[in-house]
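One structure follows; several queries about it will come next.
Removed from the display is one protein chain of the complex; every other protein chain stays in position.
And now, chain A:
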Amino acid sequence: MKTDVLHAVRLARMDMTVLGRNQTALVNVLLLPLLMAWMFTTLYDRGEIGGVPGGLFILTGLPSMMLGFAVFVNLVNSFTARREELVLKRLRGGQPSAVAIFGGAGLSAFLIFAVQMVLVAVWSSRIEGGAMPANIPLMVVTGLLGVAVFALIAAAFSGITRNAELAQVAVVPVLLVIMIGSPLMVPLSVFPEPLQIIAKFIPSTPVTEVMRTAHLGRDFIGEGGQTLTTAQQWIEALPSLGVLVLWIGIGALLAKWLFRWDPRHG
């Protein structure tokens, strides 16, 4: 276990070094979501949504979109490219276990996500009606679960993506589902009835709702929007966290089934 953690940290450090040298990846993973965040908040910065200023509502729901870019897009590209370049084969032939290899990739993705979250938190505190997050531990737990879900889905998705070029396109539908199918810009109650039920079980929805609740200290998981104590926030978040745990199970099964260490032939 200790060895796996050490290896995962080593691999994450390598990922960060490589990311720092790849300007295209840096823009796609780190800057593009921030740019989109700025665009969304500018567009919707009128009136109130769910009882809070529009810009603040959107900013506090952005973590799910950040997960889409920093974790899902990043890891689908990384796993696919490294599989095709036979880097995964080399890693698999060395001493790191599969757990360490996945852990390293997940850790580096989490670090990128964390940087974005800090930037969004500071940004949120400086706009109208904003404040620093009310429940950071709940945000960290949700973030970790969210990273685990999207990292596993990315591993599975890379298995059905033929090459690195295709990976750039293949991730778009999933990003769209994250952005349109979860209450990123409008509350879930605005969605048509059947879509509400489906959206509730998309992994980005619990992330959006719990992150928003933890940030603003108000209930954005249920309908009310009323102020919650820290304990109430945890209690209110439990079903959503349960959905994420369920998704971790689904993601792990999908990854085990679809992930490939060696390139696809033919």
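What we mean here is this: contacts are C-beta pairs under 8 Å (C-beta built on N, C-alpha and C of every residue); 3 or more make two chains touch, one makes a residue touch a chain; residues count from 1.
Throughout what follows, contacts and distances are computed from a predicted model.
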Problem set entry | Identity of the absent chain, which is to be given by its UniProt protein name, from "Aspartyl/glutamyl-tRNA(Asn/Gln) amidotransferase subunit C", "Multidrug ABC transporter ATP-binding protein", "Na+/H+ antiporter subunit E" or "cytochrome-c oxidase" | "Multidrug ABC transporter ATP-binding protein"
Problem set entry | Option from A:68, A:96 or A:183 whose C-beta touches the chain left out | A:96
Seminar exercise, completed: Among the options A:22, A:42, A:189 or A:229, the absent chain makes contact with A:22
Exercise. Touching the missing chain, which residues of chain A?
Worked result: 6-7, 10-11, 14, 17-18, 21-22, 82, 85-87, 89-90, 92-97, 100
